[in-house]
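A quick write-up on the structure given underneath.
As you look at this complex, bear in mind that one protein chain is not there, while each of the others sits in place.
For reference, chains read A and B in written order, and residue numbers begin at 1 within each chain.
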Amino acid sequence: MSGTGAPLLEVTDLAKHYPITGGRTLRAVDGVSFTLGAGEVLGIVGESGSGKTTLGRTVLRLTAASAGTIRFRGEEITDYSRRRMRPVRRHMQLVFQDPYASLNPRMSVEQILAIPLQVHEPGLKRAERRDRIEAVLSTVGLFPEAASRYPHEFSGGQRQRVGIARALICNPALLVADEPVSALDVSVQAQVVNLLLDLRQRLGLAILFIAHDLAVVGLISDRVAVMYLGRIVEIAETTTLFARPRHPYTEALFSAVPDIGGRHDRILLQGDIPSPVSPPSGCPFRTRCPYAEAACAEALPPLVERAPGHFAACRRPELTLSSPLSPQPVSRFAADA
Amino acid sequence: MSDVLTVTDLAVRFTGEGGIVDAVEGVSFALKERETLAIVGESSSGKSVTALALMRLLGGPPNCVVRGQVTLRRQDGERLELLSLPEARMASIRGRDIGMIFQEPMTSLNPVQRVGAQIAEGLHAHERLSARAASDRAVSLLGHVGIPEPALRARAYPHQLSGGMRQRAMIAMALACRPRVLIADEPTTALDVTIQAQILELIRALQKETGMSVIFITHNLGVVAEVADRVLVMYAGQVVEDAPVATLLGRPLMPYSAGLIASVPRLDDVRRRGGRLAAIPGNVPDPRARPAGCTFHPRCAHARPDPCEAARPALEAAAPDHAVRCARWREIAA
Partner (left out) sequence: MSAAAPLGSALPAPARGARRPALRRFMRHRLAMFGLAAIVILVVACAIGPYLSPYGPLTIDLRHRFQPPFLGPHLLGTDQLGRDLLVRLLLAGRISLTVGFAAMGLSTVFGVIVGLAAGFYGGWAGTALMRFVDAVLCFPQIFLLLTLAALVSPGVLTITLIVALTSWMEVARVVEGQIRSLRERDFAVAAEAIGVSDTHLMLRELLPNVMAPIVVAATLTVARAILLESYASYLGYGIQPPTPSWGNMLNNAQEYLTSAPWLAIVPGIVITLAVTGFNFLGDGLRDALDPRLDIHR
C-alpha cells in the first residue's frame, strides 16, 4: 500500500472546531494542509495554544476532524469508525507532551509495554513478549529492571523514555511526537534526539515532530511548519526557513530563543494575544505584528508559495526578515525606510 | 542582601519495594533576597525532590525520610524551621511565603474544577479576599500570564486548555499571593519561546517590584543564561557544582557540567542537520545502586581509577563563590 510514490500522510484542509460555552466555536485547527513522505520528519512549531497538539491528535484520529481529509498509506481514514481504525493504529503512534499523565499509574512498565503487543501481535509467546520489551527498553536507554517498576518510581525524563518505548514497540511507520523532549534535561535530550534521528534512519520512521525548541527542530526536521492560531503560517525546508523566514511570527520566534550566550536584544511581541474563539479579522497575527498595516485587517492572507517549496501567509512579501543564521540590522527599521 | 532561605544538608531517602533511593544527599545552599538560583542537572538527579522537600510535600515516614535544615526568614524577620513546623502552619506558608510552580501542570490542577476557581481558591484562603474579588483577581492574573480572553478561559476545565495554557494557569496560581520565594520547577518547558520570554519578563518584573527570590529548576541552559544569578548543578542526588552563572557557563570545572553545556542544541546546528548532538555517553546510574567513588566516573572522559573510583569526592571551593565536586578539578582546570 505504501511506498508507491504517494506520501505516507496527506492532510487536506483539516479543521477541528470545539463548541464551547455560550454557543461559540473555538477554531483550534483551521484549513491545515500538508503532506509527509515515508521517513520524512516534519517539524511543527508555533505559539502555545496554536493547535499543534490538536493537529497531531486529529491526524491520528484520536479526535474527530470537523472538516477536511486525512489519507494515511493511501487510505482515506477521515471517517473510519473506531473499530476500523484499530488495525491502522499499530502503524501510527503518539508520544506525549506530559509523560506524567500519559502512563497509567496503576500499571508496571512491563504491563504498559505489553498492551500494544497484546493488541496488535496477540500470537506472541510470553517469552517473546519479554524479549521485545527488554529490547525496546534498551533502545530507549533504560535498564532492563525498569520493566518491573511503576511510572511514579521514575523521574520525568525516564518516564518519557517509557512513553517512547511504548510508541515504538510495534514498529510504527508514523510517529507523532508531541514535545517528546521538552521534559528532558539537555544531555538526555541529546540522547533522545540522537535516538530519534537513528530510528528514523534505521526504521524509515516518519515523524511529525512537535516542539518548542527551535534548535532541536532545526536539527531533526527535513521541513518545518510554523503554526499560529490554528493555521500554518509558514512552511518550508528547514534550512531555507532558518536562513530566510518569510513570516513575521517566525522571525519573532527565532528572536525569542534564549541563548546560552546570555541576554540579547530581541523582538518582544507587544499587543493582544488573539483567541481562537474570536480571531481578529484578516491576518491572525496582525494584533502583535510589528509590520502590520491597515490592509492586514482586511482579508486572511492565504498561504502563498514565495520561493520553491517555501510557503508563507503574509501579505508583505517584500519584507526582509532577520534570522538566526543571517543576522540583519534590526530589520524593522529597514522595512520602514 | 540577606538570606531568605537557607538549606543545610538536606537529604531525602525513599524506601520502596525495590530498595532504598537516596534521592537527595547533603544539599546545601542559601538563597538571597531578589536572587535567582537555577538548579540544573540530569533527569532524576533530585531537583524536584529537593523542591518538594522544601515545601514539605513529600510523603512522610516510613516511605520517605527527610533530614537536614530549611530555614525561612519571613518578612518580619521571624525565622522558621520549615522541616519541624506543624503541618497546619506549613500549609499557611505554602502559597503565601513560598509559591511553587509544579513540573507537570496536568496532575497538579484539579481536573474537575474550573481553572479560575482553582486560582481564586488560593486568594480566598490566603489573602482573605471575597469570593467575588478573588475570582476577578484570578481572571486578571490569567491575563497577566498571557492567556487570551482570560474571563472565558477561567471557566474552562484543565483538559480544555492547551499544554502551555495549563502551565500558565499554574504560574498564575503560584504568583497569585506574591510569594517571597518562588520555586519554579520547569515552568516554561511547555511554552513556546515568545510566551516563555514573556513569562520570564513577568517573573523578573515581580522580582524587581517585590524582592521575590526564585529557585528556577530547568533543563534549558539558554533560560539559565537569561535569568539566573547563580547555578547549582546536581548529579545523582548531590550538588556537583555551584557557581555564578557566567563562570559556570563560561568555565565549568566539573566534567558533567561541561558535558551538559556541550550538549545544548543551538540554532546554528541547523547547518549540520541530521548530525548528532554531543551527548554524554551512558545512562544515569540506577539510584538504588550508585557507583562507588565519584558517581559520575563511569561516564566521565577525565576519570582515572585512582582518585575517581576510590572515594566520593567532597564539594571543594575552587574560588570563594565557586564550589566543585570532582577529584580532578585542579588538573582539569589547568
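The criterion applied here is as follows: a contact is a pair of C-beta atoms (placed from the backbone, for glycine too) under 8 Å apart; a residue touches a chain by one contact, two chains touch by 3 or more.
Just so you know, these numbers come straight off a predicted model, no measurement behind them.
> Check each of B:V4, B:V66 or B:M100 against the chain that is not shown and name the one that touches it.
The single option touching the absent chain is B:M100.
> Given that one chain is not shown, which residue among B:G122, B:P187 or B:G222 touches it?
B:G122
> Which residue, B:V7, B:L31, B:V49 or B:L129, contacts the hidden chain when the whole complex is considered?
Of these options, the touching residue for the absent chain is B:V49.
> Of B:V4, B:L37, B:A176 or B:I203, which residue touches the hidden chain?
Considering the complete complex, B:A176 is the one touching the chain left out.
> List the residues of chain A that touch the chain left out of this view.
On the side of chain A, residues 57, 60, 62, 82, 85-90, 93-94, 96, 98, 100-106, 115-116, 119-120, 150, 152-153, 163, 166 touch the unshown chain.
> In terms of residues, what is the contact footprint of the unshown chain on chain B?
Residues of chain B in contact with the hidden chain: 14, 16-17, 48-49, 52, 55, 57-59, 63-64, 91, 94-96, 99-100, 102-104, 106-113, 118, 121-122, 125-126, 157, 159, 170, 173-174, 176-177, 185.
By our rule, only the chains that are shown with their structure count from here on.
> Express in whole angstrom the distance between the two chain centres, defined as the mean CA positions of chain A and chain B.
The answer is 27 Å.
> Name, in rising order, each residue of chain A that touches chain B in their complex.
18, 20-21, 45-50, 53-54, 97-101, 141-143, 145, 148-149, 153-158, 179, 182-191, 193-194, 197, 212-216, 218-221, 238-239, 242, 252-254, 256-263, 266, 268-269, 272-275, 277-278, 324-325
> Can you tell me which positions in chain B touch chain A when the two form their complex?
My answer: residues 16, 18, 40-45, 48, 103-107, 146-149, 152, 155-156, 160-165, 168, 186, 189-198, 200-201, 219-226, 246, 249, 259-261, 263-280, 283-284, 286.
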